[in-house]
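Have a look at this one.
Every protein chain except one is present and positioned as in the full complex.
Order of writing sets the chain letters: A and B. Residues in each chain are counted from 1.
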Amino acid sequence: MNTIINVKKISKSYSKGLLALDNVSLKVNQGKVLVIMGPSGSGKSTLIRTFNGLETFDSGEIDILGIKINENYNERRIQKIRKRVGMVFQQFNLFPHLSILDNITLAPLNVQKRSRVDAEEFGMYLLNQMGISSHAKKYPSQLSGGEQQRVAIARALALKPELLLFDEPTSALDPERINEVLDVMKKLAQDGMTMIVVTHEINFAKDVSDQILLMDSGKVIETSTPDIFFSNAKHERSRKFLNQLDK
Amino acid sequence: MQLKKTKKYLQKLRGILFLNSLNNFLTILLISTILILSLRSFNWFIFNAKWSVITTNIPLFAFGTFPSDQRWRPIIWIVSLLIISLLSIIPPKWKWFQKNLIIAWIGMIPLGIFLLYGGLGLQTVMSRNFGGLTLTILLTICSSIFALPIGIGLAFGRQSSLFVVKKLSSMYIDSMRAVPLIAVLFFGQLLIPLFLPLGIEIDRVWRAIFAFTLFVSAYIAEDIRGGLQAIPNTQLESAKSLGLNQFQIIRFILIPQSLRIALPALTNQVIGLFQNTSLMSILGLVELLGVGRSILANPKFIGQYIEVYIWLASVYWLICTIMALIAKYLEKRLKIA
Partner (left out) sequence: MKSYKTIFFQIIIILLFILLFGFLINNLIINLIRTDLGFNFSWLLKPASFALAEHALPYSPSDSYAWALFIGLLNSLKVIFISLFLSTILGTIIGLSRTGNNILLKIISSSYITIIRQTPLLLQLMFWYFVGFLGIKNNFIYFSNLIKINNQGIEFFGLSLTSEFSALIIGLSVFTSAFIGEVIRGGIISVPKGQWESYRSLGLTEKNGLIKVIIPQALPAIVPGLTNQYLNLAKNSTLAIAIGYSDIYAINDTIINQTGRAIECFIILLLTFLILNLFITNFMETINKLVHKKKIYIN
């Protein structure tokens, strides 16, 4: 079993002495799904963004797909990581001036240097999988939130990544739309994709994840399997958090 | 311990400056060019420049040819302007102050006219003896204060439902904004006398102020129009549902809100106006730039372009920076982003 990502004690502080990340460590093996939960401001987004270099950190080391990064920002290594790791954002961040298909083929064409025929074929295949191939020539503003997010997932998948990062993928969606996105994510997990998901969706966490990580104020409070976490969490803080969610 | 800290700092610096090979090359090129230029300028500054051209002419730069024994008059005026500016930024917490501040600003004009022109006990000074920074400030302040109400009027005129008012305002604004400032100033000097009845004369300074006012008011009108458009409709709806009539809405909602939103643009206009007063130096007024030009025409100071230009540039730059800071404080006080 390969270790896809191994985070070793990373910390990040803001100038006022506040710690965004406090000695965070975690490990995710191939094909496994890690769900990160926690109150807002706990550092979940910051953490996941350090994995593909969108955030830097001040100490510690991350070993991701065999590439090691530390507190010194190394442009070349980060670029290598980004070619193999995909990210889906809370605000979709589709390119509004490009069509759906162009959104999906932009990176394969320019980063992986694939041919247009290949890229478009694979793009249409992905859109088909999501059930939205009819939208290929439309523009993002013409799609609903749920559809846009599925396009964003397709865009990340077009690079055939070995790891997918999700930063609160359903938090900006209407309640009716959340499930269509979660279903896509479930299927990806079933097909063996290694995923790290920051989310508040407990049901998803219960059904799909192999590991739960709870964060608060930059620290890892608890990390355990979903069975243990949801029925008999080890730490007081975890139980408090779960009680809040139930309300 | 210190060594480790500096090592870390250097590594960070390296990360910032030397991101990749293109950046490396660029950074090295830039740093070496800057070093060479700075050393040469520094050398010239200290050893070759003859700064006496500036130091011996400071009164000229400040007051023009104002009689030397009367110089305390423009000094008083400028100092009171500074005081009022300071009070506008950091006002004392007295209630009556807010209202009277506007009156105080408007009052600066008669005060200036009295102190500069004389009369009523003070020795009269002809306006052709106004010059230097004093004249620049006079032109800027008077034109700005006159142009503001005219600009507000034009802005509302442009939105008016009355066809005639709308057309006249639009035509005025669009023509003024299409022509170069120097043309307006030149024709102001030349043509204003032609439109006046026999016997009435306006001196050159006032012709200039008139021309500047006409010009700037069109730009102010456009800035305020932008401010008006940025006021959310919900404001108007609330005002109307409270029963306010058209004039009250204009006075209590539209004017204050649009001024607040347009404040950055308006302060930019004043700063631009301050710089544009320099155009009068080619049209016969000896304001700050004009003093510089006349000094350079003096055979005693021939060829000392660099010293004079650097001095003038520094004065303009410094005062513009001060104005920009005042503007920023004003915006903060009125709580604009």
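Observations on the model:
Keep this in mind: a residue touches a chain if its C-beta (ideal position, glycine included) is under 8 Å from a C-beta of that chain, and two chains touch if they have at least 3 such contacts.
Treat the numbers as computed from the prediction; the structure is a model and nothing was measured.
Contact with the undisplayed chain is limited, among B:I75, B:I89 or B:L168, to B:L168. Which of B:P180, B:P256 or B:G284 touches the hidden chain is settled by the complete complex: it is B:P180. Only one of A:S141, A:N203, A:S231 or A:Q244 touches the chain withheld from this view, namely A:S141. The chain that is not drawn here is touched, among residues A:L106, A:M124, A:I202 or A:L242, by A:L106. Residues 52-54, 79, 82-83, 85-87, 89, 91, 93-97, 106-107, 110-111, 139-142, 155-156, 159 of chain A touch the missing chain (whole complex, contact as defined above).
Along chain B, the points of touch with the absent chain fall at residues 16-17, 19, 23, 26-27, 30-31, 34, 161-165, 168, 175, 177-183, 186-187, 190-191, 193-198, 271, 275-276, 278-279, 281-282, 289, 293, 305-306, 309, 312-313, 316-317, 320-321, 324.
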